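With one protein chain withheld, the remaining protein chains of the complex are depicted in position.
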Amino acid sequence: MSAQRELTYLEAVRECMSQEMRVNQDVFIMGEDIGVYGGAFGVTRGMIEEFGKERVRNTPISEAAIAGAAVGAAMTGMRPIVELQFSDFITIATDQIVNQAAKNRYMFGGKGKVPLVLRTPSGSGTGAAAQHSQSLEAWMAHIPGLKVIQPSTAYDAKGLLKAAIDDDNPVIFYEHKLLYRTKGHVPEESYSLPIGKADIKRAGTDVTIVATAIMVHKALQAAVELEKEGISVEIIDPRTLVPLDIETIVESVKKTGRVVVVHEAVKRGGFGGEIASLIAESEAFDYLDAPIKRLGGKAVPIPYNPVLEKAAIPQEQDIIQAVKETVFR
Amino acid sequence: MSAQRELTYLEAVRECMSQEMRVNQDVFIMGEDIGVYGGAFGVTRGMIEEFGKERVRNTPISEAAIAGAAVGAAMTGMRPIVELQFSDFITIATDQIVNQAAKNRYMFGGKGKVPLVLRTPSGSGTGAAAQHSQSLEAWMAHIPGLKVIQPSTAYDAKGLLKAAIDDDNPVIFYEHKLLYRTKGHVPEESYSLPIGKADIKRAGTDVTIVATAIMVHKALQAAVELEKEGISVEIIDPRTLVPLDIETIVESVKKTGRVVVVHEAVKRGGFGGEIASLIAESEAFDYLDAPIKRLGGKAVPIPYNPVLEKAAIPQEQDIIQAVKETVFR
Amino acid sequence: MVINVSVPSMVTEKKLVELFRQMWVIRFFDEKVDEFFAKGMIHGTTHLCVGQEASAAGAIAVLEDRDKITSTHRGHGHCIAKGAEANRMMAELFGRVTGYCRGKGGSMHIADVEKGNLGANGIVGGGIPIAVGSALTSQMKQLGYVTLCFFGDGASNEGSFHEAMNMAAIWNLPVVFICENNQYGMSGSVKEMVKVANIADRAAAYGIPGAVVDGNDIFAMMNVTHESVERARRGEGPTLIEAKTYRWKGHSKSDAKKYRTREEEMDWRNNRDPIERMKRVLISEGIFSEQDAARIEAEARAEIEDAVKFAEESPMPPIEILEEDVYA
Partner (left out) sequence: MVINVSVPSMVTEKKLVELFRQMWVIRFFDEKVDEFFAKGMIHGTTHLCVGQEASAAGAIAVLEDRDKITSTHRGHGHCIAKGAEANRMMAELFGRVTGYCRGKGGSMHIADVEKGNLGANGIVGGGIPIAVGSALTSQMKQLGYVTLCFFGDGASNEGSFHEAMNMAAIWNLPVVFICENNQYGMSGSVKEMVKVANIADRAAAYGIPGAVVDGNDIFAMMNVTHESVERARRGEGPTLIEAKTYRWKGHSKSDAKKYRTREEEMDWRNNRDPIERMKRVLISEGIFSEQDAARIEAEARAEIEDAVKFAEESPMPPIEILEEDVYA
C-alpha cells in the first residue's frame, strides 16, 4: 500500500533531489565528496551514477567558492543545490551567503534572482565535537533575503526541499544529522509543502511546545510521558523559521495559555528568543497563564564526551521538567 | 578642569589603545589601512607614528588571515587588537573567530587562552549600503566563548576597551560609525569599566527602555520628548551583551512595569529577542503591566538612499510611539 | 612601459572612435561624481576609476553582448563599458528611483543584469566566485558566453580569489580574470602586500596562463583580452590578466593619500594618461583629427551634464519600496 511507504529522512532528501533533477535540467548539486563517496552522510549516494559528474559535481575544499559559484550560477539561470558538508562550515562561506546571495536582488533594486538551496547537516550527537556540531540557524534567520528551513521528519524534508528548489530565493535547508536515519511515511510522487506553514505535530490542550528539528522528537516523547501524568501537550513544529508561521503558534498559545519553546541551538541568542518574543508581543500575551519558557543548548561549545555532549542540549527530561514548571506554576 | 575634559568616541578608543600600548609591549594592533591612512574611520590616526609599523601593523586585504593570525598570536603570548574595517567583513573571518578563537580553550580542555580584541565599526547611517551597514552583534552573542561589547559613549568606549584588552578571552568590540564623532567626558588617566555591568543612562519611573549603541542616544532624545508629556523614562544601556547584566534590567522593569527593547539590528533574530525573553522569564514577568515591546531594524538589507536608510531602522519617533503604546495600553 | 600601437584588427574604426568617446564618458562621469562628493551633494561613498578607463573600456570592448562581467566597488567604468546609461547610473548615485537599483544600491552596487553586468560589489573579492558560477552556467548549458571578472590587486590577497581561480582552472571554465593592478589596495601598496613581481604570476599556482598588460594602453588591453576570451570560448579555460594601471584619485571620498607621493601621481597623469595615449594613436593612424577628438570630448562632457540633469530631475524613491525586492 503506497500510503505505508516509508523512507528515511536521508532517503527523502535524496529522492526529492533526484526527482527534481529528472524534470529540471537547471537543477544540479555541488559540494564536497558528493560523487562516488555519496557525501559525508551518504545523502547523495547513487546520484552521480544516475546524473553524471557534471550535475553531481564534486568540488574542491573551497566553501567560499562553492557558495559563490552557486550564487553566480543561480543568477544566470541555474538552480544549484549546494551540499555544505557540515553546517559549521558556513563560517567559511558566510560572505557569499549573507552579503551576496541574500542581498543581491535588493541591492540591485529588484533585478535578478538567486534561486539556490544550501542543504547542510547541523546539530550534535555524533561525537564530532565543537567544530562539527553547531546549530547556527539563528544566524541565517537574522538575515533579510534568506529563507530558513528545518525539517524534522522525512515527509517534511521531501516536501519542503521541493519547495526550496522551486523557490526563486536563496534557501538555507538544515538537515539534522541524527534525523537522517529516522523513518517516516513519504509518498513516492513529488510534492511540495508550503514554506511558512507550521505543522501541529501533536494536538493538546494544556501546554504548547514549540520545537524545532530533533527537539520535535524529544518533545513528542516527553508528551507521551506527560500524558501519563494527565498533561495534554500540543506540539508545534514551525518547520520554517523564515518565513515563520507565527499565527499557528499564537493560536495554540491562546488555547493552552502556556508555552515552552525548545531548540538545540545555544539558548543565548537562539531563535527561541525570537519566537518567545513574538508570542509575548502578540495577542496571545493576554492569554498567558505562565511565563513563556525557553529551552536551548547550554552556553558551551559542544563537547566530545557523549555524556557531556548530551548534557549540553535539552533532553526529554528537561522538556518534561520545563512543561511541569510551566503547568504547575 | 580635568572633569570637563571631552573627547570624541573615536578619540577615546584611540587613547585607550595608545595608553595600553605604552604600558604593555604585548599589545599591538593589526588591520587594513591602520598605518599612515589611520584606518577607514581615522581611529588609529597618528598611532603608527608613535608605535611604528610593527605594532600598528598594516595587513593585506585578507580578513581570514588577519583574524587567524591574531588567534595564533594571542595563543602564544601577544594581546592583539584587530581592527576589522567594517563589521560586515566578519563574514570572511567567521571561522577564525567562531570556530577557533571562541572554542580553542574549551576544546583543549581549558588549556591555552586567546586574549584578542576584535574592534569593528557597525551600523548604518553613512550611506554605505547593504554590505557595509549591518549590525550583526546577535551572531557573536550567540557563540559561547566570545564576549561582546557595544559601547554607546566615549566614556564607556575607553573604559570597556581597556577591560577588553585586559581580558584573557576573545572580545568582539562593536563601535558605531555614527558615534565616532560624538563627544563626551573622558578622563585622561587609564580606567577600566567592568564587562557585564549595564549602565542606567537615565533614571525614570514609568517605563524602561533597554537600548544599545546608537539607540541609547535616540532613546535619550525620545525621553526628553516623553517627559514633556509626563512620561518618565528609565534608559538602560547593557553596554555588554555577553555577559549581559540582566539583573539591572530586571530591577528596572520591576520598578516601571513596562519595557521597550530597542536596537538597530534587524528585529527578526536580533538580540532584543534574547533580552525580551530573559525579562519574560524573570521575576519581572509578574510585574509587567504591558507586553514587552521590541523595536529593531526592518527585515531588509540596508538601502542606500538616505530616506530609506533611516526608515530601515528605529528612529526617535518610533521609540516615542512604542513607549506610548506601552504606557497607554 | 611603452605604448603598444598595434591597433587590434578585430574592431572597426568606428568602434575605436566609440571607445575613445566611452573613455571620456567614464572619466567625466567619475570627475562629476568626485565634484559632487567634494560638495557633499552625494550621500555615502564612492570609488573613482579616473585614470583606469582603458582597462575597463578595452577589456569589455572585445566582448559580445551575451558575455557577462562581474565588477567591483570601483565599477563605474565597467558598467558604462558594458552598456549602462550614464543617466540611470547618475540617478542611482543621487539615490533616485530611476537609478539602476531604484536608489537602493548606490555606487557600490550598480548592476545591469540585462546587459550582462552581474554587479559591482562592496566586498573586496566578493565577485570572483560569482563570476566562476556564471561561467559554470555557460558551460553547463552550453551557452557559449564568457564571463569577464574584474578585481583589484588588493583583492588578489583574499581567499575568495584563490578558491575561485582554482575552481575555474580545474573545471576549465569560460572565465577571464582581470586584475586591475592600480598599485594600491586602499593605502596598501602592492609592493608591500604581495611578494611577487606580478599578480599574474599567481596564475602558475592554478595551472592556467597569466599575462601582464599595460592597462593604460587600450589597444594592448583589447588584444590580450580578446585572445583570452576567445580561448575561453573555445573551451580552453580561464586566463589571469593583470592590467597595470593607476588610480588618479584617492581611494574613496576622503583620502589624504599619505601612502604615495604627488610625484608618482603626476608621472602617471602626465605620462600615461590612457585617453591621451589613445588619442595620439588614433590621430597618428589617421582615424580622426585633433578637432574630431575635441568634439567627441565635448559630446561626452555634454552626455554627463545630461545625466546630472536626469538625475536631479528624477524623483526620490517612495518610502513604500523600502520593503520591496527582498524576495523574488
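Read from first to last, the chains carry the letters A, B and C; within each, the first residue is number 1.
Following the convention adopted for this analysis, a residue touches a chain if its C-beta (ideal position, glycine included) is under 8 Å from a C-beta of that chain, and two chains touch if they have at least 3 such contacts.
Remember, it's a predicted structure, so these values are computed and weren't measured experimentally.
*Asks:* Can you tell me which of C:201, C:227, C:255 or C:292 touches the chain that was removed from the display?
*Replies:* C:201
*Asks:* From the listed residues B:60, B:125, B:159 or B:297, report the one that touches the chain absent from this view.
*Replies:* B:60
*Asks:* Taking the full complex into account, find the residue in B:28, B:155 or B:304 that is in contact with the omitted chain.
*Replies:* B:28
*Asks:* For the chain not shown, which residue from A:126, A:182, A:221 or A:248 touches it across the whole complex?
*Replies:* A:126
*Asks:* Applying the definition given at the start, please give the residues of chain B touching the unseen chain.
*Replies:* On the chain B side, contact with the omitted chain comes from 28, 54-55, 59-60, 62-78, 80, 95-96, 99-100, 104-115, 144-145, 147, 168-169.
*Asks:* Provide the residue numbers of chain C that touch the chain removed from this figure.
*Replies:* Interface with the chain not displayed, on the chain C side: 157-163, 166, 169-170, 192-196, 201-202, 204-208.
*Asks:* List the residues of chain A that touch the chain left out of this view.
*Replies:* That gives, for chain A, the contact residues 32-33, 35-37, 40, 58-65, 88-89, 91-92, 126-132, 298-301, 303-308, 311-312.
Quick note on the criterion: only the chains that are shown with their structure count from here on.
*Asks:* Which chain lies the greatest distance away from chain A when centres are computed from Cα atoms alone?
*Replies:* C
*Asks:* In angstrom, rounded to a whole number, how far apart do the mean CA points of chain B and chain C lie?
*Replies:* Taking the average C-alpha coordinate of chain B and of chain C, the gap between them is 37 Å.
*Asks:* Could you say which residues in chain C touch two or more other chains, in rising order?
*Replies:* Residues 101, 103-105, 109, 121-123, 126, 159-160, 326.
*Asks:* Considering chain B alone, which of its residues make contact with at least two other chains?
*Replies:* 64, 88-89, 91-92, 129-131, 298-301, 303, in rising order.
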